[in-house]
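Just one protein chain is left out here, and the rest sit where they should.
Entry: chain A
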C-alpha cells in the first residue's frame, strides 16, 4: 500500500502498530500508521505526531503508545508526518492510498 520511498529504515512490522478498532472499513478508510523510533531503532513512547496536509497545514495530532505507535484516519493523497519528542524531532512525507499505510518515522536531536 505504501510506496517504497515512504518506508524509512526500521519501518515497523504490521503486528507492531496500533491495532485497528473493530468496524473500521479498510476498503474506505485511509489509515496511516507506524512507529516513532530513534536513529538506533529504539521506539519512542509519548512522542507527539502531527499530520500535516499537502499545504503543510495541521490536520491532526496523536501521542505515541508505549510501543511508539501512532495512527491516523486520513484520505488518499500526500501528507507530512512530523514528530516532536524530548529526544528530538523528525518528519517524513507519505503518499497515502485507501487501506493501511505503514510509515516509519525517526527522530533525532536538532
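Heads up, the rule we're going with is that a residue touches a chain if its C-beta (ideal position, glycine included) is under 8 Å from a C-beta of that chain, and two chains touch if they have at least 3 such contacts; residues count from 1.
The criterion applied here is as follows: contacts and distances are computed from a predicted model.
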item: Protein name as given in UniProt for the chain not displayed, "Sulfurtransferase", "3-oxoacid CoA-transferase subunit B", "Branched-chain amino acid ABC transporter permease" or "Thiazole synthase"; value: "Sulfurtransferase"
item: Missing-partner contacts on chain A, residue numbers; value: 21, 23-25, 28-29, 46, 48, 50-51, 53, 55, 57-63, 71-75, 84-86
